[in-house]
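Only one protein chain is missing; all other protein chains are in place.
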Amino acid sequence: MAAVLTASTAPPPAPYAGPWQRAWRRLRRRRGALVGLAVVLIFIVLALFAPWISPQDPIATSWGAIRKAPDAAHWFGTDEIGRDVLSRVIWGTRASLLAGVVSVSISLLLGVPIGLAAGFLGGWVDSAISRVTDAFLACPFLILAIALAAFLGPSLTNAMIAIGVSASPIFVRLTRAQVINVKVEDYIEAARAVGNPPLRIALRHVLPNITAPLIVQATLAIAAAVIAEASLSFLGLGQQPPAPSWGSMLNTAKNFVDNAPWMALWPGAAIFLLVLSFNLLGDGLRDALDPRQR
Amino acid sequence: MFEYLVKRVVTIVPTLLLVSMLIFGLQQLLPGDPAKILAGEEQDPTVVAYLRTKLHLDEPLPVRYALWVGGVLRGDLGESVRMQQPVRELIVQKLPVTLELALLAFVIALAIGIPSGIVAAVGRGTAWDTAANVFALWGLSTPNFWLGILMILLFSVQLGWLPASGYVSPFDDLGANLAAMIMPAFVLGNAIAAVLMRHTRSAMLQVLNADYVRTARAKGLSERTVVLKHALRNALTPIVTLGALELGTLLSGAVLTEQVFTIPGFGKLIVDSVFNRDYAVVQGVVLVTATSYIVLNLLADLAQVLVNPRLRG
Partner (left out) sequence: MNLKRRSLRPAPWFALLLAAAPLLACAQTLRVGLGEDPDVLDPSLARSFVGRIVFAALCDKLFDIDEKLAIQPQLATAYEWSADGKTLTLKLRQGVTFHDGEKFDAAAVKFNIERHKNLSGSNRRGELAPVASVDVVDAATVRMNLSAPFSPLLAQLADRAGMMVSPKAAQAAGDKFGAKPVCSGPFKFVERVAQDRMVFERYAGYWNKDAIHFDKVIYTPIPDATVRLANLKSGQLDFIERVASSDMEKLQADKKLKTSRITEIGYQGLTINTGKSEQAQKSPLGRDARVREAFELALDRQGLVQVVMDGEATVGNQWVAPNNAFYAKNMPVPKRDIARAKALLKEAGVPNPSFTLVTPTTSDAQRLALVIQAMTREAGFDVKIQSTEFATSLNMADRGEFEAYLLAWSGRADPDGNLFSFDGCKQPLNYAGYCDAETDKLLNQSRSLREPAERKRVFEQIAARVLKERPIVYLYHRNWLWAYNAKLGGVRNVPDGLLRVTGLKLAP
């Protein structure tokens, strides 16, 4: 009787929060990461709704308005053949976000399965894969990307492939290390004992438990990929005209930095903001998803 | 210990072989005929034919690879066709320049990254944390070629404090050398600063909550002593190892930084040679770079294992 009376006045028990919800709560508390996330979302909106948000046609040239300083008609000024810089920056969000996301997706698609195979199968498969990965990692990343991009031909797609392939060894190594850590856990042993085929174990038991560090690395890799695309464009190997991309805008703008600094200011600022946001977000995710942190 | 050493050294060989194949393939498979590019404007057919023979371009790929590897094992890395200089000579000329740049960049990265890391760890979760984060991260977030051009405009053209480009050997004039290197080193070091900051922060956080630190606090030691004496030491121990691992990033960054500041180092040499299809130069330089990177990593691993035998696995 007493227990029932006491029980009815106590507050109902809190719902059980799973690991992802707990991580999200931890992330919410890190202001830097939230700011980063917000900015990334803003850029995604810009990219998706570019045709409606952009004030003018990004490839419309105007011989009379070459390299005009920012004014009421062109908030960010015009470039060397009279195109509106603000519109090009907005449309350029697509190329840069695409460059970041697609490159990293390629890296994940290549790196994770190979890393899984190496970590899970061990033996000579592991040795062979590790040697090849070491070889790739020993060459400076940008050199690999330049050589690949030069090989494939200058275009945004080829730049993304080049960056994606050059960055995949990092994911191979990361995945492999995580798999080796997790392989010895009890639940894997249990799964194996029950008779699950290796592929099933890999996909259903191992993979979900190693996603956290992969997400963190992927976020940081997107930041690096955006910069890599800008670098390749600086050398003439990325997005080709007239389609806008921040990297190629910087490449052209560097010739006019003295008499039309706005041409470089805004795409440079855009790259900076986007990359910084991904970095902040990535750092925040690392803290939030790290099981050791309180 | 000895077995471990041998095991590790042995694994270098296949890796190096793969590197050589990777870079050879990437170069030789590039579209465009190097004989035509190196033949100059007039495109004289006799010159093109001569260059094709000299570069063995009509031989099958495996033969060219064997010729190149054979030369490498003899110490002959080939010759730059554009500049008619042995690659080995070019490397000896330019390696010290890039090494100096990388070293200065690392020092600057330490000067930015470690204090930021300390501030971020001590003020964890507060605005200080975010501020320190942003401070260290902004270097990683800005394209280095862009930052370089901005700095040249400000410090060389507007203020006239520093030279816009060029390189003076430190043995000729140390002051001029540092004046010319400080901007590129800063631009390059910025990117690494983030890595050092993150590492310092997490290493210090690990320690700041540990029992012995709580004991030190309970004993009445000032927070400052706790932080600087105990936590920092934990963070600084693997700095050299980190440096070795970041060498690859430094070299990647050096490529464009050298281009903007016209520093005659490795990076600039590689980019120009890729576009000029000067195969021997790219192959030789990347091979040397990759080898140093692998060897450095090996030494770093060995150092760690010496200190901590449990890692020998």
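Note that the chains take the letters A and B in the order they are written out, and that residue 1 is the start of every chain.
Going forward, a contact is a pair of C-beta atoms (placed from the backbone, for glycine too) under 8 Å apart; a residue touches a chain by one contact, two chains touch by 3 or more.
Quick caveat, the model's predicted, so the values are computed rather than measured.
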item: Residue of B:16, B:77 or B:149 in touch with the missing chain, whole complex considered; value: B:149
item: From B:160, B:175 or B:220, residue that would touch the chain that is not displayed; value: B:160
item: Sole residue of B:82, B:124 or B:217 that reaches the chain not shown, by the stated touch rule; value: B:82
item: Interface with the unshown chain - residue positions in chain B; value: 30-34, 36-47, 50-51, 54, 80, 82-85, 90, 93-94, 149, 152-153, 156-157, 160, 163-167, 259-262, 264, 268-269, 272, 275-277
item: Residue ranges of chain A at the interface with the undisplayed chain; value: 61, 63, 66-67, 80-81, 150, 153-155, 236-237, 240-242, 251-252, 254-260
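By our rule, only the chains that are shown with their structure count from here on.
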item: Length of the line joining the C-alpha centres of chain A and chain B, rounded to whole Å; value: 23
item: Parts of chain B lying in touch with chain A, wherever the complex brings them together; value: 11, 14-16, 18-19, 22-23, 26-27, 29-31, 125, 127, 129-130, 133-134, 137-138, 140-143, 145-146, 149-150, 153, 157, 194, 198, 248-249, 251-253, 255-256, 270-271, 274-275, 282, 286, 289-291, 293-294
item: Chain A residues touching chain B - in the complex, by the definition given at the top; value: 29-32, 35, 127, 131-132, 134-144, 146-148, 150-151, 153, 223, 227, 230-231, 234-235, 247, 250, 254, 257-258, 264, 268, 271-272, 275-276, 279-280, 283
